[in-house]
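Here the complex is missing one protein chain, while the rest keep their positions.
Chains here go by letter, A, B, C and D, matching the order in which they are written, and residues are numbered from 1 within each.
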Amino acid sequence: MTDQIIMFISQLFSGLKIGSVYALVALGYTMVYGIIRLINFAHGDFIMVGAYVLMLTIPAIVAMGMPAWVAIVPAILVCVAVGIIVEKAAYKPVREKGNSMTALITAIAMSLLLENGAQAVFGADFQTVPTIFHLPSIAFGKLKLPGDTLLTIVLGLIIMIGLQLFVKFTKQGKAMRAVSEDKEAAVLMGINVNSTIALTFAIGSGLAAVASLMYCAAYPQVSPMMGAMLGLKAFVAAVLGGIGSIPGAMIGGIAIGLVESLTKAYIGTITGGVITSAFSDAIVFAILIVVLLVKPSGIMGKNEGEKV
Amino acid sequence: GCSGGSMDDSSSSSSAASGDTITIGSVTTNSGTAAAYGEAEVKGFELAVSEINAKGGINGKKVKLESLDDKGDATEASNAYNKLAADNNVLAVAGPTISATTAAVAPLADQTKLVTIAPAATSDSIETGNYLFRTCFKDSYQGEVAARFAAENLKVKKVAVLYGTGDPYSSGVGEAFAKAAEKLGMQVVDKESSSSADDTEYSAQLQKIQASGAELLYAPYYYSVAGPYIIPQARSVGFEGYVMGPDGYDGLKLTGDKSQYDKTFYTTHYSADDTSNTKVQDFIKSYKAKNNADPNTFAALGYDTIYMIKQAIEKAGKSATREDVRNAVAGMSFEGVTGKFTMDKSGSPTKSVIVLELKDGKPVYNTTVQPK
Amino acid sequence: MKKSMLSTRQSYLVCFLGILASFGVVMALCESGIANSYIKGIMMTACIAIIMTTSLNLTIGVLGQLTLGCCGFEAIGAYVAALASKYMVATGMLVDPTLRFLVTTLLGGVVACVFGILIGIPALRLHGDYLAIITLGFGEIIRVIIQNLKVAGGMGLDKGAAGQALIGIERTANLYIVFWIMIITVVVLFMFGRSRYGRAVKAIRDDEIAAGASGLNTTYLKVLVFAISAFFAGIAGGIFAQYIGSLNPTMAGWLNSINYVIMVVFGGMGSITGSIVSAIGLTILPELLRAFADYRMLAYSVVLVLVMIFRPQGIFGSWEFSLPRLVNRLLFRNPKAEAEEKAEAAEAGKTDAATETVATAATATETKEA
Amino acid sequence: MLEIKDLCVSYGAIEAVKGISLTVNDGEIVSLIGANGAGKTTTLHTITGLVPAKSGSIVYDGHDLLKTHANKIVTLGMAHVPEGRHVFTRMTVQENLEMGAFSLKDQSGMTKDLDMVFDYFPRLKERRRQLAGTLSGGEQQMVAMGRALMSHPKTILMDEPSMGLSPLLVKEIFNIIVTLRKEGITVLLVEQNAKMALSIADRAYVLETGRITMEGKASDLLHDEKVRKAYLGA
Partner (left out) sequence: MTDAKTSEQPILKAEHLGITFGGLKAVSDFNMTIHKGELIGLIGPNGAGKTTVFNLLTGVYKPTEGDFWLDGEHMNGKKTYQVVRAGIARTFQNIRLFKQLTVEQNVLVAFDESFSYHLGGAIFRTPRFWKQENEMHAKAMDLLKIFDLDGLASTQAANLPYGQQRKLEIARALATGMKLLLLDEPAAGMNPTETEDLLRCINTIRDRFGIAILLIEHDMSLVMSVCQRIQVLDYGRTIASGTPEEIANNPQVISAYLGADDSDDAEADSTDHATPEPSIAKTMQEGAR
């Protein structure tokens, strides 16, 4: 392997690393969007909540002699609770009385609330999270692949497949699909719409906890605002992949990770320095725009063009 | 006429503060992404104010701190600033926190003739010297010092720079370093940038830097980015050379293996190990007592800022007007926890720079670079 | 019935007098010194917010398309105006500050409008959340580009470093002039809404396919709306630049845009009155909440959630305040008119049909006069 | 048995149903006819809990439906084929039918039930893998009916099942309704096609702007002069 190729593969992996975190977060967006057509702007902040729980519980868990990643359990519990509370206290009343725009603003307001609430409780400063995994890198000659990157990717894939199977084949999964398509008809089938939506939020928030674990493993630091940009990127990933589609979220997340990494690495060389790696965010969005213009419902999205 | 509609009314009276308290205003970023810096500054302000009051205040008057948040937003900052300026009891303002809001406040300071000292707004692009001053040194200066240190003390030949374009501070220091490095005969083998100064993933750029054969990476980012992201990621792509940073590294957040932070240096305003400066130890002790945490640079700068204001008001005298206070700040000599300096004509202090080295994760005093 | 109504011409006069009166209040506040620089600053910020919000309302409320990139246009307007102003100052063109302010602000608006058209043509093929995300992306791209443009940061500085704030813009924005620009914006948007254009745009909002089948060139109209919104956002940007004196690329970011979207929804989608009131209210609210210090933003978000839960259609729904109507009621108090008024108010929560009726009635009255 | 007493329903200020009472006995086909906006759909929606009632009572097999959660009503043996079909457009025909059996505790009889539905609607068997959203209107109506049958209902509420269907399909649908009744299923049928509806129903009610104005044996109503004028276009 030449150095060039090793460099390229490492770039791919660093793209996969952040990409698989985006993918995990995007899965949460997609689940919630799929069922109530709401961009849950607070989803990124659920991850922040999960991260704080990790930060607080890991030392105790390690002290008890358990591996640090066991902290995922309290993280999931807290995130699920927060998710369900947000849904019941804010989204549900607005969904029943308002329109999609009101719901969106409520989600933004919830996001602000969580961010500022966290700041009031924990302060604005960054705090580090103890090391979660102690995985060795896997080396292929000169190429070194970090263990937790591989773990994030594998975990992302497993969750994606699991979710897909859950939604396709279990009763609850089918109920989710039914509710997402037609709430009235779903009721007539005997589906409890509210508990199905709550379940979806629970799953989405649980995924946020998992995402926060993987995120903190890769980027071991928490702050009240950490969810904002992460959430946005992951949401873009979900849209790129086709929002509402589970494999789409995965593909979108990884695609954005790769695009980011590869533009950072090569855009300067390709454009002779005219466009630098500082443009990577712009390029991610530009790609999103191009994809949406060509395929308005994202890579995996089904075209929901109205039949006239 | 339309004069009343003009925003530049200098009608605000500049009479002396009456009553038996002196109000010092502050505009800092206490919410939003940069809130951590503002919070630290405010803690510094508060410590200084409580110390001053405990010792009898300024000119026998108690000091009141009126602290406002600007969310890191220019409009909010100018509204907050105007609110302070409209209050005749406010004799001086400490803040704003970041360069972006400071730039918005600069013309207002001149207009309302209210002396304003920014503790940490380091950007060169801010027009200081009239009514706006700063406690910190400038980005360009700090970049130059770092380059000098790299060339003279570390004796490296090939350097690489990585900075965030979204942030005037990061890009300002980075560009200054690169320029100075070339002037000093070093070779800038790679110059990389990120979309913003708070990205989390830098591996792509770092791999290129690693491949470029640089012996030293100059990465002007904040402690919250350099500590958990840049340095570990640089090490994990195999970069084993020196890492250098600016004062933003103060309070660096460490993660994982501490040894990966070896060979990291940064320039800053003060050092806890600096035994030559007696004020430092006292400051650290009382800060810890009050806040149950170690102070960082921004707290130290904030602390000094209030003492600068105190010194100026004292010099201006009991019946000082805003102009008087301003005149006292201009050209003042000051000795604080962040060093000993004289305010230069352009409103920035000429200050010694301290270089710290991380050893086993702890900042250890390396050297002091005196201003030329 | 005829006796109980103001004629159209009288209605216009009443409105004009109302505007003059509000200007009088502003002027009195300023000239008497009651409004200090703090209050003036807030009034200025509110005027900018009104221009942004009412014009954004055209896209969100009237056309029914969610965009999250309005601050991208605002930033374009701001940077264009700022650079033009700096250029003019440097070269000695247009020495008169007021004239320079007007020319550069207009230029900012025009350039933003051109961008609005360029972006609107492809983007408006998408709907709903997809349009939202694409406009958000656009704003972010603008931000990154400005961030990396040397001219936007380096001008007049010895360092050409990218990403520096653009500073030293002449602060020529005058509150009185800005007030009138704001009034013109509101009037233009109001007139637009009450014309065949407004009607067509609302038709597109209700059913785009049916609008096409009724012979409307939906693409043209959508781009037109987008361009108008962008134009006024650019104007707002031009004012902002010359009020604040320094610019930073973050202004183009999505968080800022979302702020204005919040204002529109908060006031009531489709209601210009709502946009104005909420622009003013949400400019003042954070200032009032300063007493809460650290919990300020927390309180703000709680207020927002509560309003959305208890008044999901926004403060005003799509109701419009009408000064002539108020005058009618005061002058020609009669049971019938009052009953009508009540019915209208009842309707208002859901529709602006009521106000349209008034407009139609006014139209009819005008004919009789002519 | 389904018994509605003095039911009032309103949407905000609009009173859609103003105190109606009606009874559906086991094994009957009862038809509810009336002009557009009379409140027929609203009545059915209230029965299955999609719309809350303002006052009155609905009792089905001894259960107070107004106090029963909407999603539990289907488990009492009542299925509703809603106006406008409401099929799950992004599910296949078969998945739609399977959704119909959602409320059944025991899902083992699924294949048998599917076969039963495919017997009624052979067309659906051909299209079992097609997404329901791409079906024509008539096919979607079949899906909606088949889906209702999957829950083993004792009573089916049908809201304008013939709307938009070709004459051939209308006939087919009516045949199926008759067959259902023969199998012991009770049907409450809302129809615009009053002639057809009355010709297969046992009893019928006429609803006018939220009030029941006439009721009786379907055959009597079919010959009633007023009904003929108002609803049969004679």
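As a working rule, contacts are C-beta pairs under 8 Å (C-beta built on N, C-alpha and C of every residue); 3 or more make two chains touch, one makes a residue touch a chain.
Here the structure is a predicted model, which is why all the values come from computation and not from measurement.
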item: Option from D:24, D:101 or D:196 whose C-beta touches the chain left out; value: D:196
item: Residues belonging to subunit C that touch the chain removed from view; value: 187-188, 191-192, 195-200, 202-203, 205-207, 209-219, 347, 350-353, 356-357, 360, 363-364, 366-367, 370
item: Subunit D residues that touch the omitted chain in the full complex; value: 29, 33, 35-37, 135-139, 160, 163-172, 174-175, 178-179, 181-182, 192-196, 198-200, 202, 218-219, 222-223, 229-234
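Assume only the chains that are shown with their structure count from here on.
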item: Any chain in contact with subunit A as well as subunit C; value: B
item: Chain whose Cα centroid lies at the greatest distance from that of subunit A; value: D
item: Pair of chains joined by more contacts [C-beta pairs], B-C or A-B; value: B-C
item: Middle chain, criterion being Cα centroid separation; value: A
item: Where subunit B and subunit C are represented by their mean Cα positions, the distance between them in whole Å; value: 37
item: Between subunit A and subunit D, centroid-to-centroid distance (C-alpha), Å; value: 43
item: Gap in Å, rounded to a whole number, between the CA centres of subunit D and subunit B; value: 73
item: Residues within subunit B bordering two or more other chains; value: 30-31, 164-166, 195
item: Residue list for subunit D, restricted to those that touch at least two other chains; value: none
item: Chain-to-chain touches, reported pairwise for every pair that qualifies; value: A-B, A-C, A-D, B-C
item: Touch list for subunit B against partner subunit C, complex; value: 2, 4-9, 11-12, 30-31, 67-69, 71, 74-76, 78-80, 82-83, 85-86, 99-100, 103-104, 106-108, 111-112, 123-127, 140, 164-168, 170-172, 175-176, 195
item: Touch list for subunit A against partner subunit C, complex; value: 33, 37, 39, 90, 93-94, 97-102, 104-106, 108-110, 112-113, 115-117, 119-120, 228, 232, 235-236, 239, 243, 276, 278-279, 281-282, 285-286, 288-289, 292-293, 296-297, 306, 308
item: In the complex, subunit A residues that touch subunit D; value: 171, 174-175, 177-178, 181-182, 184-185, 187-193, 302, 307
